[in-house]
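Shown here: the complex without one of its protein chains, the others still in place.
Let's look at subunit A:
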Amino acid sequence: MEIINTIIGKNGLVFAFLCVGIIMLFSSWVSKYITNKKIPGVAIAIIIGLSLAFLGDEKGISNIPLFAGMALLGGPMLRDFAVVATAMSADLSKIRQAGLAGLVSLLIGVFISFTMGVLIGLSMGYTNIESLTTIGAGACTYIVGPVTGTAIGASSDVIAISVATGVVKTIFATIGTPLIAQKIKLDNPHAAIVFGGLVGTTSGVVAGLAATDEELVPYGALTSTFYTGIGCLLCPSLFYVILRFLNI
């Protein structure tokens, strides 16, 4: 047992390849024979991934030393590298056509999430402007929340709530996208570009689109990658100033 632990410990990334391979194999089998292909294998694999995350703490399953390699395989470096590679299958003319829609949806997406955060924060008894701004920023992504909170000096428990809100958003986008895709006509590149801009949380957008239709991934990824940056730009500056102006 000790020998196995050392081998896996020293070759964590390779072990992660094996683990994910087994998860994919199992989920496509379940998809084919148990759900009769009604639920795509990718969606099942992502749900298995999420449930495995419960076994660990702040880094999910990779908190368990045996599975530390999962953090490397699923980390931002390889994730972004693979997302960029999907651009090979994207059609530039479709992107050009949806450019304006993408830009508008980015701005509206950040604005809606922020406003919802402020309104729900208010209804739950938060009146402090710094707290409300941070909660609103957390409703954008789990990066915008702490960046904004730190910039304007919000308390650490509010920053923690904003991070949690962003993580809930990612998880909900991952699970919810395939379920709602048909209703919101998310079945073409144009809609995927708009979707990426509106929802914004890159990991949630790409995981959700992957579970819906792999071909849409590059389009959603393209717009959502600008979202966190725009959120970090607007929340601690313009939106914060507007809130202060409204309340005082």
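Methods note: a residue touches a chain if its C-beta (ideal position, glycine included) is under 8 Å from a C-beta of that chain, and two chains touch if they have at least 3 such contacts; residues count from 1.
The rule we apply is simple: contacts and distances are computed from a predicted model.
> If you had to name the missing chain as UniProt does, which of "Iron(III) transport system permease protein", "Acetaldehyde dehydrogenase", "Malonate transporter subunit MadL" or "Biotin synthase" would it be?
"Malonate transporter subunit MadL"
> Using the definition of touch stated at the top, determine which of A:I8, A:I46 or A:A154 touches the missing chain.
In the full complex, the listed residue that touches the missing chain is A:I46.
> Identify the residue among A:V83, A:I152 or A:L243 that touches the chain left out of the display.
If we include the chain that is not displayed, A:V83 is the one touching it.
> I need the residue numbers on subunit A that touch the omitted chain, in ascending order.
16-17, 19-21, 23-24, 42, 45-46, 48-50, 52-54, 56-62, 67, 70-71, 73-75, 78-90, 92, 97-101, 104-105, 108-109, 112-113, 116-117, 120-121, 124, 135, 138-139, 143, 147, 160-161, 163-174, 176-177, 180, 184-188, 190-191, 194-195, 197-204, 206-207, 210, 214, 217-218, 221-223, 225-226, 228-230, 232-233
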